[in-house]
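Only a single protein chain was left out; the remaining protein chains are all shown in position.
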Amino acid sequence: MNAMTQRLGAIALLAPAVLIALFAFLVPLARLVGLSFSAKAGPFVAYAQLLGDDVYARVFANTFVIAVVVTVVALLIAFPIAFALTRLSRASRRIVFACVLLPLWISVLVRTFSWMLLLERNGPINRFIVATGLSDQPLSILFNQAAVLIGMVHVLLPYAVLPIYAAIVRIEPALLRASEGLGASPATTFRRVLFPLSLTGVATAATFTFLLALGFFVTPALLGGARSITLSMLIDGFVTDRLDWPLAAAASVLLLVAALGVVAVASRFVPVGAIARVHR
Amino acid sequence: MSTVQFAGISKSFGPVHALHPTDLEIPQGQFLTLLGPSGSGKTTLLNICAGYLAPSAGRVVVGGRDITSLPPRQRNMGMVFQNYALFPHMTVGENVAYGLTVRKLSRDEIARRVAEVLRMTQLEGYGERAIRELSGGQQQRVALARAIVIQPDILLMDEPLGALDRQLRKEVQFEIRSLHKARPRTTLYVTHDQEEALVMSDRIAVMRAGRVVQLGSGADIYEQPADTFVARFLGESNLLEGTVRTLADGRATLDVPGFSRSLEGRAAGGLRAGAKASALLRPESVRAQTGGLQARVGERVYLGELIAVKLTLDSGHELWSRRHAAEWSGRDVVEIGWDASAVSILPDASVQS
Partner (left out) sequence: MTGRVLLNAFVALVAAFLVLPILAIVPAAFSAQSFIRLPPDTWSVRWWHTFFADASWRVTLLASLEVAALTTSISIVAGTAAALGIARSGPRARAFFTALFLGPVVTPAIVLAVALYSMARATGLVGTMTALVLAHTTLALPFVVLNVGVSLDGLDRRLLLAAAGLGADDFRIFRTVTLPLIAPGVVGGAVFAFVTSFDEVVLSIFLAGPTVKTLPVRIWEEIRLAYTPVVAVGATVMLLLALGAASVSRVLSRK
């Protein structure tokens, strides 16, 4: 096969997927961007509305804060888990791995719904709290910020664990032995050898978790109620309730730009392929 | 620098005996090599010395101190790993300085010692380089520098030259040897390469199946191997199997089927009259001798400075000879012989578990 037929072959092979990506991805997104400038009152009116209004500013802030908190909490839990995974026996590791990977197969809707069941006023957690006398009234732990945080950490934790695990497991065991042999205590070995070498994994985990958290819809919508509104919920409201397409499009573009920004910043520290590889 | 003593050290992994109870002493400043095939227990013994493996029984005593229960970081040993184990996120200088920073020496002292050891290992000026920029040979030297800069009680090396090509390996062998001669350090070296062992060591411990089979200088082991395994492992050998006829005063005679006269030679330990044994003839001692045994010349293998020739005797035995090319020029049927002083009668190496 010469270079020419190779080229044609590659083009033919790529064609169907490219067409799908074009018409079901690029073109709709491009249209959306165009829509964001199509407000009757003027091309930039939608953006001005979004960026000028205090209410919306609070939604942006809320979304950002949730994403940051969820990412930090997830990383704090994920790192010890990933580290422990590399040290466990084969049997234990398989079990823990299964626990980490299994949730990824289950729809975010199902996972979020399970938290609704657990956190509601008459749910098992509240009934336990009242029964043991920790409080004489059921606590309102659903439909607020806390519930959203718990739900999102739960859903995103596996995405945080996997890249960190992948990075730690790649570290040559001889390096840790060398550090030990040179006189370093386990704490020093961790601080000066293991942790620095795991940082790319941490960066990948942080990027991916933050990215997903920023755009999350189902979990904040179901667990946050009216008390914790994220940008995605705002967009949904613009489309479903207000039928204000320019506004919805503008808000979507802002969210998209934020997501791309995160990827752009992260790609300086982390190979983008790694982010994709996390998603399996 | 200290003496090292292994007293009754053994190691088992379940039913597998990686190391049978072993006693071994390394005097101060001596370069001792553990030589043996894989599974011989040499790496196990090294790791027990370093503290990465706990012995099933026995004690390790360094400089009079029993260190058996000490973790590696308290043993003050310098270890060079097989794949160097250099910290990829640190420069050459930082790698070498690592053990010193852990010992909390002053900045100046560290800088001074690092500079000195880099000079010693011909890495002067490499302090700021990244590890991945270095060749295999350079990385090996950094690993060595890192181990000796901490002035360890004992230097441990686990087949450090395995990843280098042949020419480089020979160069580094001589470098390590010179370094040792310039400043003798108690060193425990592990390898399966007999040539390496001969070049570098003061003494060699040949190991097999978890036991030390022979301990001595390179010359001792080469010229007077303890059994057929050692004879085969170190250097080329011709072994003729037979039965011991007489045994007296350190000399023995061996009846070999097909030989009209019994072979006479130095007796190794462990021989018994009437038992099976083998006669060792090193190929370099098999030479042309008028009036000697008749042999047909088979293969000739050109080895550069030597030529290896396969000689088949009338009895059917095959002997290899390694001499200069002139020895067997062109003839197909020759008469051969050897010095009686070059013959050793050795017990057969038993199959041990």
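Here the chain labels run A and B in written order, and each chain numbers its own residues starting at 1.
By definition in this document, contacts are C-beta pairs under 8 Å (C-beta built on N, C-alpha and C of every residue); 3 or more make two chains touch, one makes a residue touch a chain.
Just so we're clear, the structure is a prediction, and the values are computed from it rather than from any experiment.
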What are the shown chains that the omitted chain is in contact with?
-> A
Selected from A:116, A:139, A:171 or A:199 as touching the chain missing from the view | A:116
Considering the entire assembly, which residues of chain A contact the chain that has been omitted?
-> 1, 6, 9-18, 20-21, 23-29, 31-32, 35, 77, 80-81, 83-85, 87-88, 95-96, 99-103, 105-111, 113-118, 122-124, 154, 157-158, 211, 214-215, 217-218, 222, 232, 235-236, 239, 245, 248-249, 252-253, 255-256, 259-260, 263, 272-273, 275-277, 279-280
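Criterion: only the chains that are shown with their structure count from here on.
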Between chain A and chain B, tell me the centre distance in angstrom, where each centre is the average of that chain's C-alpha atoms.
-> 57
For chain B, which residues count as touching chain A in their complex?
-> 50-52, 71-79, 81-83, 85-89, 98-99, 102-103, 146, 150
Can you check the complex and tell me which residues of chain A touch chain B?
-> 172, 174-175, 177-185, 188, 192-193, 196-197
